[in-house]
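Below is one structure. I have some questions about it.
Missing here: one protein chain of the complex. Every other protein chain is in place.
Coming up: chain A.
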Amino acid sequence: MTPPAARLPPLFADWFVSRGWSPRRHQLEMIAAAQNGSHALLVAPTGGGKTLAGFLPSLIDLAERGPRPPHGPGSGIHTIYVSPLKALTTDVERNLMTPIREIGLNIHVESRTGDTKQSKKQRQREFPPDILLTTPEQLALFCAWGGARAYFADLKCIVLDEVHAIWSGKRGDLLNLGLARLQSFSPGLRRVALSATIDDPDLIAQWLAPGLPSPLAGEGGGRSPTDEGSHHPVDLAEPAQNSEGQSDPSSVSLREPPSPARGEGIVIVKGDPGAVPIIDVLVSEGRVPWAGHTGQHAIPEVYEAIQRSGLTLVFVNTRWQCEFVFQQLWAINDENLPIGLHHGSLAAEQRRKVEAAMARGELRAVVCTSTLDLGIDWGDVDLVIQMAAPKGSSRLVQRIGRANHRLDEPSRALMVPASRFELLECQAAKEAVAENAFDWEPHHIGTLDTLAQHIMGVACSEPFDLGALHAEVTSCSPYRGLSYEAFEEVVDLVATGGYALRTYDRFARIVRTPEGRWTVRNAMIAQRHRMNVGAIVAAGTLNVKVASRRGGASKQLIGGRKVGEAEEWYFEQLTPGDTFVFAGQVWAFQGINGMDALVTHATDRDPKIPSWGGSQFPLGTSLAARVRAMVQDRDHWRVLPVDVQEWLELQAARSMIPDADSLLIETFPRGSRHFMVAYPFEGRLAHSTLCMLLTRRLDRLGVGPLGFVVTDYAFAIWSIKPMDGLDWDALFQPDMLGDDLEAWLEESFMMKRTFRNCALVSGLIERRQPGAEKTGRQVTFSTDLIYDVLRRHQPDHLLLRTARSDAASGLLDVARLGQLLSRIAGHIRHAPLERASPFCVPVLVMIGRERVGGDAADMILEASAQDLIDEVMEDAHPRPGGAELMGAA
């Protein structure tokens, strides 16, 4: 659709001129969309003035509004801006203030996040700002406020920044439910979303579109008095050709012109693509290592690249990798270049310091994780280095975009593969970016634990009518298919826990009013709900604190300065005295005290405990397909480094090169064991699930599987007996995704963890209670017990079903495994070998580095029991250390 010419008020036009800029096309189109009253989705690369494009329409509207009444109609919030990161709201506030100040607008901007002081939050309730910058979690809280309907009655616009990072998950579900709530408070609300370049913008447009049958019909809550003065959406300019098309209000067509009165239709604005980035793959001294995951071999060349460039961002995939690369770079930093560190475990102040130093241009390089993937520029980034493979082309583009400070100049990026398969992946990613091929997101259906949280929030805000709320919920695209019966079941979960044994009716958290509406039982329950709002359930984290010894006789260690936060499971593997790297230094672990992991400075340079080396993202589907295609295409090999070409040739000679659609399986003896190595290239998650299921089948076949190991490209299983004679087609039958999957899943640790998340998100279990913070540890323990009991006594409970589908779609990647199994059916190529092939080296060297998988807990107890026997044997001589040991406990 050709947009009508946008009206840029002189005040704003002059400001662009004074800055030496001219408004970009997509900025004007966003203004036009606003003037037509349309919802809008802007898809543009980083650095194109995207955030300003999102705000300009609101600034114009507010500039033309005139003075705001202090009370009553029209005195409320005009625009809400939602960012996935707390840190972003602060930076956006700073950047938004520049045009407001320079144009001289009287617009009041404030942010509100979990960090905002209580006094400021209170003031915002009484005196709302014009523009409020906030996060999805706060939005969920707004929905649980008493009086929310009146407070948001004047809301004209909501801007969702970096929407590609939120929409397709539980956070996206919660955000979408929140949008519908706000839309019911203020039917004329315009939805605006800003996204990085994605493969299919229609998917996000569909997600964003409100499917309200008729927003003006309301849902029975009654319009607040402040509503009267607000504009109705029909007052806004509406394209004339749009008056038909209202016959079927439930269907949303994106091709139709928008109809704000029905709340339908999204205008998709595409930003200019910008200059094609220059991407190089670093091949250190012409060689690519066989295996590895850190890229350690290339550190000197990475350092040289930093020396030659201005500000460089060095992206890695995990926090521990981040620490490792940072240490390696400083070890050879003879010039003392200012190189910083940035990842999500660092204390917030420390991160702010690094960001500020970047913005001031004081740093030459920052080693970082995805924490710097998102957001506005923190400085003029000259070069982006991707250590180890990027795992997805969209992520690579996003990261490269950080070096995109001027849209018309190409950004520069350097990829550093850590192994040969990673080199193939880097090459594939480079080609994907050149062809503008991006990863796609799987279809997402709204999660019911998230819905339960939202329903509770609504009940805390105001009494609701069951039918009206069902209509509102199904207006959200993730929940469009939710039947009334399924909805009622979620309401029952909220009210009484959804148990077949009806003993909790008198303890219901929400109850019916005499008018038949549902409301929260009492203020205490409402307060507890508000303390537990949010869709992200982080792994239990501990504060990492420098230990100091308390004075007096007790000599107990207590926590001092906080260095950062890290996952609890990491510390559970450590014993006091173990050394490890964190926040760029080597520390000695001293013990856990409540929520604190106590550490002291360590003198050794080499930490004793190696970091976990996997990448946190599995290989994306489109990259995986490209790598498979590249491997089988000999002509394509010519672009690869010589030693990699030789490696592929050697593989062809010693074993075979699989076609893109077939699966190569190699079997060979090694030591006293027999190995099976296969190369599906489907990512670690799908491979792990496949191995779990295969080992169960191999066990039944009497092969005696002993263990397995996976990478993003391949997996290896080893066993007591040879596997050469197996019926491969039978072994890889897709029916393993039925009973085998079910049986394994029920017992798995992963399932318990997934259930815990669902229980916390749904509000069945509360993490925070007034006056007492439960630690992650306590929650983990009790939800395991609850899982066991619930599974035995009500195996079809709503939360168990939710957990199963979460596990299948997330951690297990079952959908992708299903695709793999059907792709290879009838296309399995078996190569029985005398010895290991060139391809299998990278996966074989992983053996021994992985944690114990499966149900090894009893084996560990068994092995530890041997210690006691040893102790008994040596007890012929009394052990003097006994009493001392006791004293230390």
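Quick notes on this one:
Here, a residue touches a chain if its C-beta (ideal position, glycine included) is under 8 Å from a C-beta of that chain, and two chains touch if they have at least 3 such contacts; residues count from 1.
By definition in this document, contacts and distances are computed from a predicted model.
UniProt lists the omitted chain of the complex under the protein name "Phosphoesterase" (options: "Phosphoesterase", "Nicotinate dehydrogenase subunit A", "Activator of 2-hydroxyglutaryl-CoA dehydratase" or "ABC transporter permease").
Checked against the hidden chain, the listed residues A:Leu466, A:Ile786 or A:Leu833 yield one contact partner: A:Ile786. Touching the chain that is not shown, out of A:Ile525, A:Ala629, A:Ile828 or A:Val845: A:Ile525 (per the contact rule at the top). Listed by residue number, the positions of chain A touching the unshown chain are 496-497, 499, 501, 503-504, 507, 509, 521, 524-525, 528, 572-573, 575, 764-766, 778, 781-782, 785-786, 788-790, 792-794, 797, 851-852, 856-858, 860-865, 867-868, 870-872, 875, 878-879, 882-883, 885-886, 889.
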